[in-house]
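Complex shown without one protein chain; remaining protein chains in place.
Per-chain numbering from 1; labels A and B assigned in written order.
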Amino acid sequence: MRSKLFVPGIRPELFAKALAGAADAVSIDLEDAVPEDRKDEARAAVGALLRSAEACSSGKLIIVRVNPLGSPHFDADLRAISGPALGMVNLPKPGEAADVRAALEAMDAAGLPDTLPLLANIETPAALRRAAEIGAAHPRVAGLQLGLGDLFEPAGIDRRIPANVHAAMFQLSLAAAESGVFCCDGAFPDIKDEAGFRAEAHMARALGFIGKSCIHPSQIAAANEIFQPDPSQVDQARRIVAAAEAAEALGRAAFVVDGQMIDPPFLQRARRLLLAAQGK
Amino acid sequence: MRSKLFVPGIRPELFAKALAGAADAVSIDLEDAVPEDRKDEARAAVGALLRSAEACSSGKLIIVRVNPLGSPHFDADLRAISGPALGMVNLPKPGEAADVRAALEAMDAAGLPDTLPLLANIETPAALRRAAEIGAAHPRVAGLQLGLGDLFEPAGIDRRIPANVHAAMFQLSLAAAESGVFCCDGAFPDIKDEAGFRAEAHMARALGFIGKSCIHPSQIAAANEIFQPDPSQVDQARRIVAAAEAAEALGRAAFVVDGQMIDPPFLQRARRLLLAAQGK
Partner (left out) sequence: MRSKLFVPGIRPELFAKALAGAADAVSIDLEDAVPEDRKDEARAAVGALLRSAEACSSGKLIIVRVNPLGSPHFDADLRAISGPALGMVNLPKPGEAADVRAALEAMDAAGLPDTLPLLANIETPAALRRAAEIGAAHPRVAGLQLGLGDLFEPAGIDRRIPANVHAAMFQLSLAAAESGVFCCDGAFPDIKDEAGFRAEAHMARALGFIGKSCIHPSQIAAANEIFQPDPSQVDQARRIVAAAEAAEALGRAAFVVDGQMIDPPFLQRARRLLLAAQGK
């Protein structure tokens, strides 16, 4: 999931182009990009997409960002997005692990597949402080996504200062590693500032993030390039995962690759790398 | 509270000038700036000031930094500073939320007004780790103030390195935002280094701090300039707070400003901005 293209749920005319584009994933939004009085309209459009043959055959990972747990829209969102093309639910503004579990229960109650993975946004100070617990809240949490806008603006923190962005990213990266899930970066707001987008993406890459949200198709190529894993790392990751599977088949806990004992964190890293390399 | 002028409690000859000066607040110290054998003398001087007509009519926010909870001076300080001009108590070195609550109980027991707000100094590693809990310890906690000297010196951390200062400020800013209180910066020790003062103030401003302590009147103008909120932000904050009040009057929880739903953190930010803009 080197790149994830963001598409407002009220812009169905953009769906086909997004699915045909170069982004590894498409994230359709029902939250901030949809005004309060157009939530129903967006839900209908997104539901239709997720049940369409085009979406199912696109081979694209389709993510839907629903409205926050506790908002008046949450349950209606979950009921509307049932469809075979739905690949992941993006949950905004969880504050703690219990919110993630409550969201998964609501997803189950709404009849969504009980294997559907969750991408949890970390976008409040409380959530950043508890990000390791949120990532570990449930095995269905696949990743954590940084939401700098919501995190920084109420605190009055200027996101144009790289050191500010770095501090938040560093904390999220360690939390994701601790909980064994991936972390991915949020959007860069200024579409025209390509150098700024690239700088933020390089910073995220160097902190272990697997990809970045794009709010315009013009940002996708840079994200795909910057988050492309090194071939030598991918090769090593493949050998680590293969050795892990062989060890498991033999009933052995410990195994060695390239002369080194592979600890669980390194195995998790290898798995995340392969995921990223597959463009997922 | 863009600027807060620090005045030792044993220098009563400076009080009148401080009250007439350009600082948004005056902070009179009974702690580190007063030697052990002159605490009584300082208490008498500060008490007289707080009961004086000059102080009451100055329109200045007067803060008193007392000695730490648990020190032999704490209760005597509280009994001495009763007076109509006392606007806020500054508590040094709380270690956790329970310390804040104990301090407020002691303030009540000493007969201070039960609405008097508290400014809690974050100046130990334990306090920084628990700053969000300290900020949320009680509704009377108005803000958190960074104390870099006490925080860094025992740890051997060099405060002349901007990255060191930034890391502490970032953590405090998120904690203040999480607990819904303001954060303000401590003093800059080298009076002659104006560029250093300004750089630290700019860093704090970009991290959401509302102001900075000044240990010399020559630092006030820079603080007032750097922490002055942008007029457009102040204007938006005013509209957010007005919309919140209108929504509350109608019994509605949610409301929209400039087409955006306003979440509680954004409302808190708006309120803090207006406070800062009022020079308080």
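Just so we're on the same page, a residue touches a chain if its C-beta (ideal position, glycine included) is under 8 Å from a C-beta of that chain, and two chains touch if they have at least 3 such contacts.
What you are looking at is a predicted structure, and each value in this text was computed from that prediction instead of being measured.
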* Structure fact -> From B:Ala16, B:Ala167, B:Val234 or B:Leu275, the answer for touching the chain not displayed is B:Ala167
* To do: Among A:Arg65, A:Lys93 or A:His166, single out the residue that touches the unshown chain.
  => A:His166
* Asked: Which of B:Glu36, B:Asp114 or B:Asp258 touches the chain that is not shown?
  -> B:Glu36
* **Interface with the unshown chain - residue positions in chain A** => 132, 163, 166-167, 170, 173-178, 206-210, 254, 256, 259-261, 263, 265-266, 268-269, 272-273
* Asked: Since one chain has been left out of the picture, which residues of chain B touch it in the full complex?
  -> 32, 35-36, 72, 124-126, 128-129, 150-151, 153-158, 161, 163-164, 167
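As a convention for this text, only the chains that are shown with their structure count from here on.
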* Once chain A is fitted to chain B on CA atoms, what angle does the rotation have, in steps of 5 degrees? -> 120
